[in-house]
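Missing here: one protein chain of the complex. Every other protein chain is in place.
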Amino acid sequence: MRKILLTSAVFGLACAGFLSYQAVKAQDQELSPEEEIRLVQEFNRMMAEGINPGEIWAEIGKEAFKKYNLDKCDFGLGPGKIEGALAQLPRYFPDAKKVMDLETRIGWCLQQYAGMTPEQVKKFVQQCWGKSQCMGEYDAIVMYVSMASNGYKINVNLKDPQVKRMYEIGKQIYYARLGPWDFNCATCHAGQQEVRIRATRLWSADRPGEAGQAVAIFPKYLVRWAQPMTMHYRYSECMRQMRWPTFEPHSDLAVALSTFLYGTANGTEIKVPGIGR
Amino acid sequence: MNRRKFLLLSAVAVAGLTFAPAIKPAFAASKLEEEIKKRLGVELNAIKESAEIRLIAPTIAESGANVPITVEADIPADKVERLWIFVDKNPIPWVTDVKFTPQNGQVFLSTRIKMGETSNVRAILQLKDGTFVMATKEVKVTAGGCG
Partner (left out) sequence: MATGTSIVRVPKEAQKGQVIRVQMVITHPMTPPRRDPQTGQETPGYFLTKLQLFYNDQLVSEMNMAAGISANPFIALPLKVENSGVVKIAYEDNKGGKWEKTAEITVK
């Protein structure tokens, strides 16, 4: 009798254990990769609701813009005119005899009108690089000027031969395998096949509209660093991750890439700041 | 007691100890339960889930640093004392509480919370009559993608 009882007890506990294990396992059901991607996109959509903290940088930028005499700076539409300025950049500037993107032009004007040396500009640009919760004046200026183009459609003038030339150079760099790992922008951001890093689906310059969706929201507020990231900082990070040589902000390389990216993004409505991880 | 019986009893004891945690997840009160008891004065299992309060939160959060949550409730603001937000597995499960008055016009809150890992998020509405209603949503916190 006792033997039967004991055996039943062991059997009963084993069953209970097995059922509990099944119950716990069921809770941790794996989502399909497509479901995961859709849910991550939903997450990003929810994050973009409300007020983007990056907008606070624009308020600081308004003051810094005046402080550094950037109301004298011609972004292509006349001195100090910033509404729609980002939308027509990069463009050729006769006074500098070069094609410049927004950040490079700001750097140029800081030298012309705020008396900064190129070294001081570089330091100013990189003030918040590698930091978090950093409220830098440069990022604030870029945010302020960029937000003034919200609602405008990107319209890089690819008919200008100088701009077209930079576009082609940028395109070459984008697709050229370089560095010790033979990486390039296209390694992650090109082609028709979907490229994924964990549950994030990466944009591709070869799929229509996607480059536009990516650049039209820069500067982008990053929650992991609690501060905005400008295009040049983004280039720097990409190149660091690709093990390319150290990136110089406001370099011709940057302008070439910006011309290719914004040129590819022609027609996309500017909506700054974006928000992401 | 002979050896066979001893071995059998030991097997039963080990089986019991191995599977017992799976059967009841925690014998001791969890940090969440303690926090709720401390701040609300009631046991968690005394609070009922109700469709009158809705918690909108993402199913997956690419980053636990900034998880958007929105709470809305059908119960009129003048019947409501306070809205509480808890995250079961955070080091401190209490995240925030909001006092509502009739001048709010309705019960609504939208904000961004931090989550250390995949966990339930709970919105608990404390009513003026001393009762509580709750909405729960599990948010999976994943390691982010690129960048």
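Letters A and B mark the chains as written, and numbering starts fresh at 1 in each.
By our rule, contacts are C-beta pairs under 8 Å (C-beta built on N, C-alpha and C of every residue); 3 or more make two chains touch, one makes a residue touch a chain.
Keep in mind that what you see is a predicted model, and the values were worked out from it rather than measured.
Listed residues A:L6, A:L31 or A:I60: the one in touch with the omitted chain is A:I60.
Only one residue from A:G50, A:P79, A:P208 or A:P245 touches the chain missing from this view: A:G50. The chain not shown here is touched by just one of A:A114, A:L158, A:I173 or A:A226, and that residue is A:A226.
Within subunit A, the residues in touch with the undisplayed chain are 50-53, 55-56, 59-60, 133-136, 223, 226.
Counting the whole complex, the residues of subunit B in touch with the unshown chain are 65-67, 77, 87, 90-92, 94-114.
What we mean here is this: only the chains that are shown with their structure count from here on.
Subunit A and subunit B have centres, each the mean of its CA atoms, that are 35 Å apart. Interface of subunit B with subunit A (complex): residues 5, 8-9, 11-12, 15-16, 18-19, 22-23, 58-63, 65-66, 68, 110, 112, 142-147. Taken in their complex, subunit A has these residues touching subunit B: 6-7, 9-10, 13-14, 16-17, 20-21, 23-24, 31, 36, 39-40, 42-44, 46-47, 49-50, 188, 196-200, 202, 222-224, 226, 237, 276-277.
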